[in-house]
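Down below is the structure, laid out as structure tokens.
Showing chain A:
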Amino acid sequence: MIEYLTSRDFIILIIKIVVIFGAVMNVVGLLSWVERKVMARVQMRPGPTRVGPFGLLQPLADLLKFVFKEEVIPTQANTFLYIAAPLISLIPAFLTFAVVPFGPWLQVTDLSVGLLFVFALTSLGVYGIALGGWSSNSKYPLLGAMRSSAQMISYELSLTLSVIGVLLIANTLSLRELVISQNSTWAGFIPRWNIFLQPIAFVVYVVSGVAETNRLPFDLAESEQELVAGWHTEYSSMKFLMFMMAEYANLIAVSSVATILFLGGWSGPMFGPEWLQMVLPIVWFVLKIGLFVFFYVLLRSTIPRFRYDQLMRFGWKVLFPLSLANIVVTSFVVAIT
Partner candidate 1 sequence: MAVGAAINVLVQKHVLYSALSVIVMLTAVSVLFVFLRADFIAVIQVIVYAGAIMVLFTFVIMLLNLPADEDGVDRLRWLKFIGIPLGLFLLFLIVATLWNVEPLRATRAEMVGSPKAIGTSLFNDYLLPFEATSLLILIALVGAVVFAKKDL
Partner candidate 2 sequence: MIPISWYLILGAVLFLIGVLGFLIKRNIIALLLSVEIMLNAVNLTFVAFSTQHGQISGQIFVFFVLVVAAAEAAVGLALVIAMFRNRESLNVDRSNLLKW
């Protein structure tokens, strides 16, 4: 046991975990800045500009504000669940990054059922919201939590079904293998990404991903106009920060899984010297995730919110049959060729 703890593999593993975890924490903060800037520019105003150059230190200022705010725990709240709910929301969101391959050599662990592991964590994330709403013991959070949990479990179905088309093509559940299977090209320069093979699945997955992370246009649960702040009404400072971090981390997780499944992960043109070739895959991966994140933020600033029954109807009557049809068609095509 001791010789494993001091062996080279273990130390490399620890370094990988620290690097990935640190990067994700920083990006979550950066993401809040990106969101505010992009939303502001879409609405033709500058956004945060005072704190640091281009407002880049704004997340830091927000963090300090959250740390120094007073922690309010309502007396009618269920204390244990109230404190545990943000953690239950946060831990699965961050745990997803344990299986995401950022590059050919930067992946914490490569489970043979990696993709299912990601979906399992998404299922567990529902509890954070449901318990957060319940434990606050007041009507707005409960309503928001119920709606949000129902929405999340409905769209979880189309999320998982839409990737079965990709699995039929790639024949593996491990995320690393999924990326490697998209490394070749057709006609020499068109990369063999799954988005060209499975466009419907791509659309269904992206839309379900928006619904899963409770972002606009599906954010009934935290809608600012209807329910004061939805399920995190009664939360203040650190716990609220954890919920927000969980939401952003979920967003990045969904984007990275979409990149791996449909856009080919870290594949991209390789050039330059040896050390550049080591770093370049990660750069491509981050750029592709950035593409998705940008798309999600644009979506938030442009589209109005769905009503609850429209949302449920869309999930069950449109996306679910669409993903099933996709599976049937894909299996026919795969069986024939």
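A word on the picks: all candidates are chains of the complex that A comes from, given by their letters.
Rule of thumb we're sticking to: a residue touches a chain if its C-beta (ideal position, glycine included) is under 8 Å from a C-beta of that chain, and two chains touch if they have at least 3 such contacts; residues count from 1.
It should be emphasised that the depicted structure is a prediction, and the values quoted were computed from it without experimental measurement.
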| item | value |
| --- | --- |
| Chain A in this complex - touching candidate among 1 or 2 | 1 |
| Residues of chain A defined as touching candidate 1 within the complex | 81, 111-113, 116-117, 119-120, 123-124, 126-127, 130-131, 134, 142, 146, 149-150, 153, 156, 160, 173 |
